[in-house]
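Mind having a look at this structure? Questions to follow.
The other protein chains are all here in position, but one chain of the complex has been omitted.
Right, chain A next:
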Amino acid sequence: MADKFNAESIITETQKRISNAFDVFDHECNKTVDVREIGTIIRSLGCFPSEAELHDIIAELEDEEPTGFVRYEKFLPTMTKILLERKFRPITEDLLLQAFKVLDQQKNGHLEPEELTKYLTQEGESFTQEEIDEMLSAAVDPDKNAILYKDFVSMMTFDDTR
């Protein structure tokens, strides 16, 4: 009996969270959001999808004739499933550090801004200019003009917990 109660309340809680996150982006208060904001909404709920994965989700969410908007009735079940199944799990601090280390070929303990820029704008799911600019503004140590990635990662993940 306790289990059933818990399961239900978990679902309700989850759905409330989804609803609240959705509302932040529902500018016209008509239970629709711009499809371009879906990624932000999903991520704000704690998921870490890749761009490709996002793409798939959006394809599922859009109406047969895409209007550029996603309706809440469609979003809710999809998102509930994602959250309950714990898809797109967070990236741990360790894993992130490892990733930076891989890029740091010279094992200097830091990365040059140009290096990182090149990797992130030319490899994988490339960053836009705006994204790399934003990241660098937070990542680059102004005195050394380098990215001390260990500190950077600690700082960013600390922020998460606030």
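The definition used in the following text is that a contact is a pair of C-beta atoms (placed from the backbone, for glycine too) under 8 Å apart; a residue touches a chain by one contact, two chains touch by 3 or more; residues count from 1.
Assume contacts and distances are computed from a predicted model.
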Per UniProt, the name of the complex member that is left out, chosen from "Serine/threonine-protein phosphatase", "Mitochondrial import inner membrane translocase subunit", "Large ribosomal subunit protein uL3m" or "AP complex subunit sigma": "Serine/threonine-protein phosphatase"
Sole contact to the chain not displayed, among A:57, A:83 or A:135: A:135
Contact set of chain A toward the excluded chain (per top definition): 16-17, 20-21, 23-25, 28-29, 39-44, 47-51, 90-91, 95-96, 98-100, 102-103, 105-108, 112, 114-115, 118-120, 122-127, 129-131, 134-135, 137-138, 142, 156, 159-160
